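With one protein chain held back, the other chains of the complex are shown just where they sit.
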Amino acid sequence: MSTNININVHHVTRVEGHGNIVVNAKDGKIEKCQWQVPEAPRFFEAMVRGRSYQDIQTIVSRICGICSITHSLASTKAVEDALGIEVSEQADKLRILMHYSEQLQSHSLHVGYLVAPDLFNAPSVVPLVAKAPDAVKAIIRVHRVANNWSDLIAGRTTHPVTLIPGGLCKIPTEQQLRDLKKELESSVNVLVAVCEVVQSAAGNLPQFERQTEYISLKQTNPPTYTFYHGDITSNDCNGDGPVNIRNWQKVANEYVSPQSTAKWTQWHRDSYMVGALARFNNNAELLSPLGKKVADMFGLKKGNTNPFMNNVAQLVEMAHVVETSIQMIDDLLTRGLKSETVKVSPRAGRGSGCVEAPRGILFHTYEFDKYGNCVYGNICIPTNQNHANIQKDFEKFVPEFMHLGQDALRHGMEMLVRAYDPCISCSTHFLNVEFV
Amino acid sequence: MTKPRVAIFDFACCEGCQLQIVNLEEEILDLINVVDVVEWREAMSEQSHEYDIALIEGSITRPEDEKRIEIIRSRCKILIALGSCATIGGINKLKNKFDLEEVKHCVYGKDAHMPHLETGMTKAVHEVVNVDYKIHGCPIDRKEFASVIRALLVGKKPVIPDYPVCVECKARENICRYEYNEICLGPIIRAGCGARCPSNGFRCFGCRGYVDNPNVEAAREVMDKYGLTVEDLRQKMVLFGCGQGPTV
Amino acid sequence: MCDCCSEQKDIYLPEMATITKRRMLNGTELFMHLEMDSGKELEHAPGQFVELSIAGLGEAPISISSSPTQKGIELVVRNVGSLTRAIHKLEVGQKIGVRGPFGSLYPIEQAKGKDLVFICGGIGLVPQRSFIRYVLDNRKDYGKVTVLVGTKCYDMRLFREELALWSERRDMTLMETIDEAHDCWNGNVGVVTTLIPKVESDLPKSVVLVCGPPVMYKFVLMALAEAEVPADSIYVNLERRMKCGVGKCGHCQINGLYVCQDGPVFRWSDLALVPEAI
Partner (left out) sequence: MSVSKLSKEQFGQFVDAMLAADRKVIGVVAKDDRFQFDELQSASALRLDYDVTILPPKKYVLPQIEPLLQFEVGGGAQSVMNYEPMILLGVHPYDLVAIRQMDELFSQGEYDKHYMDRRKQITIIACDIARPSKNIFASSMETAVVSDGYDILITDIGDAYLLDVATEKGHALMSYAKALAPAAAADIEKRQAIQEANRTGLNKHKLACKPSYLPKLMEKAYNHPVWLEKARLCFSCGSCNQVCPTCYCFDVQDQVNWDLKTGQRVRCWDGCLLENFATVAGDHNFRKDRASRFRHRLYRKAKYVPEKIGGQIACVGCGRCITACVADIANPVTIYNRLMEEQNLG
């Protein structure tokens, strides 16, 4: 078995955005092992300056096509925080419902279209259509349910339009909510079927463990497996948490690491992980029954340290959001939907918004002048927070799996990157990368 | 008949338009029945240099991207710009309103001079290479995408509207935003989206770019009538494809 | 037909025809001969047009270029868009959809006994040819026949063999010109209006029939006015966008007139109050 390794994956495929893997090893000695991001920078924080508070969502939604609802929600919450706007309970519920649709949309896309081919040894989902047509159709079905769901509540599946500071500019009808509920109910079985298919190939997930810090939101009042409200917490918090989201900079301490090119984030350790596994590790006991059931199917337990299990945690969350949403719809229908008008007047101020993107915790902060025009913006994106952790995983993964040979190692590393569900295009405006 | 080979490439963008192709759901199976998708980094590992149709997502922002798009152009028969970033420069063109050095400093601080942060003025694809067709929108409309592709496959010029969003907005029986004294760019923006935003109670913010001959002067003059200002109009007009045509 | 009878036919449904002959007249114009699959004749009159279609690609109004005195119909299609490109790819034996004939006719009766002057610009020769051939087949009904043909450049000339035959006929006069000089051309050079003064018929007493590209009409009509041709003996053949061919869709309207029904052949005097005509 050769111990000379030369991996240079220029643009990992089946991830959002561009990332490279570079590994050089001679005689078993690792000379270089890097995770790099050459995505074209897009300068959103600069571009929001001078724009009206009304347009912030429209602009920053375009940071990422896959988590556009999340960016919209985080920025809208930040605008509301800055301008001191209250949101009604109904709007709050509908927004969470909107947010859940994106969790399902994004997770099903990621697990179904991007990760599943790895598990079934296919280069993409296209050949899978011939190999496992039923499985592909099941995943398409779940994805379609998610998209119809966001179309209904967000106005579009990508780049929502119903979200405005203060509430929503269009709400669904009660009949539409009843129809959605039916659709969600009927998708439960399909979802379970998808889980079973993935379970049948779960053995192909590498056995790899690394202790790290897991950061996510935590909501205690009422206790909720939260994506939208709450404070920032981690498994390492020890008297210094939870942290109010306005102080997110204290958590995402950005620093330049001497042995790497990327700007990393750290809180209690030299790297941390965000995303489904982090949320699971911090909140697992609050999952819905179906969420718990799926976790059990895969033997996923709180405190898991295998990053590949992030994909399983995503399946768990898919089950959780579907089940929870059915209940939320019942709630909304019992109260009856009322049309609400929101009146907003601009004022000077600074505010932050934080929500859980499908791929991890996301922070937005803006400052406005008295006309409501933006003077400052700062955004910290989950994938950015995961880069350091990916690099640290690589450093442990390469020596452990080098014996499998160059091709298997490369494949394993690509899978590892994909396990994080990286959304590189949105993370890059913070990254500093040097080309080899 | 051999299936046309299609490749999908992305430049500076949010990849939301590619996502709309995925969002065709079941129709994706129909699509791959009639074309061979030979390269699509976001969705598959296969790669190829031989293709008939290239779908380009994203704006051109760096010199190396200009080279890349020229190579793609030289390899394909039909080049389609996919989505606002590609057709009009999209939201990325907002950057052109600022001094580039200042923009880099604003976002990257002292690290602004790292070589990979090199960035130029944002360009739409047609500002660099010849574009055969444009599928507008941020993101593109799945239905429109599907019908353009089908038209091309049977050898027909796809119907890409050159009339304002108001046409489709009226067809969807919406109450005009102006009736609430709110601003909307619908009257000068190209239709094709089914007036999605106004249908959802939101203004048209112009993601599809202007119609070929927008009456910008009229847009400016009607502001007053609705208690709005030219500055309000300007704020909205810069968002997508900033500087694409006549402005106020 | 009456309203109440349910056996009305669908005016939008094409009938199938088979291409029996085809050849390129020049780089962009395809000549075709069609026969209806029903075995029937269309029974058109000179001046009328059909809606030609390939299902999936669309429909286009195309003038009938042949005389009703012959079997089947002849058409000439210029390759300008996706439908016409697809038509160009069809082979002999292949099918094409036909609706029609539609539209008004040339003044077959009114022109009897009079001298006729045809002024054709470019593809405008195509519909005119229908009437010219009709006149030649009923030669004794009409007076002197003069045909003026102007073409942009030498390579674009249509129906060359037929023009050659016409030029040798003693019962008609053919005058041809091309806009730009060419090595192989030793005939007239200049736009078609330059031929008008050379017409030997008594112009004010002749019936003049004009068809050509939109830009041509203004100049020809000015020249005819100068030659004192009265407006009611001038006929123009106009083109507009058309979607139905049967006076419903509104696209072909010239002010209050419908080109598909009131035209395409109009008496110039009827257009006096129709400012959009030219």
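Quick notes on this one:
Order as written gives the chain letters A, B and C; numbering starts at 1 within each chain.
Criterion: a contact is a pair of C-beta atoms (placed from the backbone, for glycine too) under 8 Å apart; a residue touches a chain by one contact, two chains touch by 3 or more.
If you're wondering where the values come from, they're calculated on a predicted model, not measured in any experiment.
By the touch rule given at the top, the unshown chain touches B, C in the complete complex. Only one residue in the set C:Gly113, C:Gly190 or C:Pro214 touches the chain that does not appear here, and it is C:Pro214.
Only one residue from B:Gly137, B:Pro187 or B:Gly206 touches the chain missing from this view: B:Pro187. Here the missing chain is touched by one residue of B:Ala7, B:Cys166 or B:Cys207, and it is B:Cys166. Looking at chain C, the residues touching the absent chain are 1, 3, 8-14, 16, 54-59, 80-81, 84, 95, 97, 214, 239-241, 243-244, 246-251, 253-256, 261, 275-276. Listed by residue number, the positions of chain B touching the unshown chain are 27, 30-31, 33-34, 146-147, 150-151, 153-154, 156, 159, 162-164, 166-167, 170-171, 173-176, 178-179, 186-188, 211-213, 215, 217-219, 221-222, 225.
By definition in this document, only the chains that are shown with their structure count from here on.
Under the stated contact rule, the graph of chain-to-chain touches is a line, running from one end chain to the other without closing. Separating the CA-averaged centres of chain A and chain B is a span of 25 Å. A separation of 66 Å divides the Cα centre of chain A from that of chain C. Residues of chain C in contact with at least two other chains: none. Chain B has no residue in contact with two or more other chains.
Taken in their complex, chain A has these residues touching chain B: 11, 13-18, 38, 40-47, 49-52, 55, 58-59, 62-66, 68, 109, 113-114, 117, 123-126, 129, 137, 140, 143-144, 147, 155-159, 161-162, 164, 169-170, 256, 263, 425-426, 429-430, 432-435. Against chain C, in their complex, chain B makes its touches with residues 154-157.
Residue ranges of chain C in contact with chain B, taken from their complex: 56-58, 81-83, 85-86.
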